[in-house]
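Just one protein chain is left out here, and the rest sit where they should.
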Amino acid sequence: MNKTIDRSPSLKKVPLRYCPGCGHIIIHRLIAEVIDALNIRERTIGIAPVGCAVFAYDYFDIDMLEVAHGRPPAAATGMKRVRPDSIVFSYQGDGDLASIGTAEIVHAANRGENISVFFVNNATYGMTGGQMAPTTLRGQVTTTTPKGRETGTAGYPLHVAEMLAALEGPSLIARTAVDSPANVKTTRDLIERSFRCQLENKGFSMIEILSACPTNWNMTPSQSTIWLREHMMNEFKLGVFRDAGKANVTRG
Amino acid sequence: MKGNEALAEAAIQAGCSFYAGYPITPQNEIPEYLSRKLPAAGGTFIQAESEVAAINMVYGASACGARAMTSSSSPGISLKQEGISFLAGAELPAVIVNMQRGGPGLGNISASQADYFQAVKGGGHGDYRMIVYAPYNVQELWDLTLLAFDKADEYRTPVMVLGDGILGQMMEPFEPTPYVRPLLPEKTWALGGCVNRQPNVVRSLYMADGELERRNGLLQEKYRTMKARDVLYQTYDVGDAELIVVSFGIAARIAIAAVRKLREEGWKIGHFRPVTLFPFPERQLRELAGPDRRFMTVELNAGQMVEDVRLAVNGRSDVLFYGRPGGAIMTPEELYERLKDELKG
Partner (left out) sequence: MELRIIIAGSGGQGVLFFGKLLAYAAMIEGREVSWFPSYGAEMRGGTANCTVIISDSMIGSPVIRNPDVLVVMNDASYQRFAEKLSPGGILIYDPSAVHPAAPRDDIRTVTTAAGELASAMNSTIRANMALLGAFIAATRAVGVHAALRALDENTPAHRRDLLTINKDIMLKGYDSVQNKTPAAPGVREGIALSHKRGRPGLIA
């Protein structure tokens, strides 16, 4: 029997130690597939964040840099500026990008740095055990919002894609999800568009990807998919928020 | 050319191709100069959104093999400590300049040496050190900046140039000695795409059993090598001195002026100036120590390096201290009187 699906070469043939139902596995795979489809494996440098995906450097079979919590857009800036021919992407979670690293992401986007950012939003802190994230929904119970997130004291879910879309720097800002085959396909297309932006020197792009965390949501994988659709997608609308189609932003 | 500008030009001469920084007095001439000159030299200048971002930009640039530098002054250096710890942990070369000002907190913008502990004992989290150069004139701002880039690459480590507000702001004649690049190991570890090789990973996270301890062992080995090979210091009339003044940086200039005057008057007094604060000239100080001799450290702080001098002489000599904290500057006259009192007994 012929094998019809295999792992893309940019993903190492090692077990991915994520929980059942976790979106990271799909997203890793999509990024690796796009890297190989575009034939850019030998020019790509990825950034592993602080969070569950910190071990991304064990999974991607490409040059990888591990960066301090929240700082990947700054490090990516340094990388891309000294190696403009490299393809640089950062892979960040909601704690990393939307909380401790808000300054870095806003300013990298505002400078229009020619990098790709993949922002995985699962509305919670996965690695540290399910605390409130900036993207935690109103009323959502976490280990640090035992009565559910109260907006009066803990603020509101942060809409990163909409925030960044308001800036003039970015080229492409979109939100997608990995809950269904159709959305997985859309996500793959957006990841490819993001890399193409960079290849064509169009500048900064960020793809926000809604992803499930069954373990910290205390759900089964199938329940978490439904919760993502019914609750997260209600708060965080999918779509392309900015498509400036800017051409040839050259960087010194 | 101000001290800050001399340092910035030295960085360009040393092949620094990436700089990121955030404005803070009294070091603004460094980013201002580099914003004009570095792009023309083919490098990249970025005014970062914060000190934290600046040091992480340097982290990224260095991981890709570039000679990278950031500069700031005391409060900004505190913000960079996270990044410096990561640089040390990931074994990435970088040059970090601290033109110290008075503290704690926002303090003032006067010259100070109150960041000694922070610079030489690690500063950020974890068991790490970095080479710390303490220039005392514009010539050394130049020379030691050139050296800092080489040592950073040689050891794959962050290196600090620890100046102060006076050194950075002042002008004086100096010789811009040409940079001669030594033989250095190739950066085979750098990121840039895995063409014809296995992918490189640069990281400071070591979770496997025993992995981090082994890693720390390698770092400590590196620090021992620095202690054996990279100590720089300068002595002045220590041979028959009954009192040896120990000071670094701008305090050394003030102290040497006072010591010289006392020497001319016939007093048996000398001066010892650590040029590297890490590695500290422990052995050299220990060899000078003895029961017939006293030391006095002079610092623009409330007494920091004096602890290292005491550790070095290990009880063989009395070690006194004279200092001015909070951005106050002592004059040679003031120090002269103080030292004379001590010599009179």
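Should a chain be cited, it is by its letter among A and B, assigned in written order, with residues numbered from 1 in that chain.
We take it that a contact is a pair of C-beta atoms (placed from the backbone, for glycine too) under 8 Å apart; a residue touches a chain by one contact, two chains touch by 3 or more.
What you see is a predicted model; the values in this text were computed from it and never measured.
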{"item": "In the full complex, displayed partners of the excluded chain", "value": "B"}
{"item": "Residue of B:Ala6, B:Leu144 or B:Ala241 in touch with the missing chain, whole complex considered", "value": "B:Leu144"}
{"item": "Contact partner of the left-out chain, one of B:Ile254, B:Leu285 or B:Leu339", "value": "B:Ile254"}
{"item": "Which residue of B:Pro26, B:Gly43, B:Gly103 or B:Pro158 touches the chain not shown here", "value": "B:Pro26"}
{"item": "Touching residues (missing chain, whole complex) on chain B", "value": "25-26, 109, 111, 136-137, 139-140, 143-144, 165-166, 169-175, 232-234, 250, 253-254, 256-258, 260, 275, 329-333"}
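The working rule: only the chains that are shown with their structure count from here on.
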{"item": "Centroid distance [mean C-alpha coordinates] between chain B and chain A, Å", "value": "39"}
{"item": "Chain B-facing residues of chain A, complex", "value": "41-45, 48, 54, 57, 60-68, 71, 74-79, 81-83, 86, 103-104, 106-107, 252"}
{"item": "Interfacial residue positions of chain B with respect to chain A in the complex", "value": "17-18, 20, 39, 44, 46, 48-50, 52-54, 56-66, 68, 82-83, 86, 90, 191-195, 199-205"}
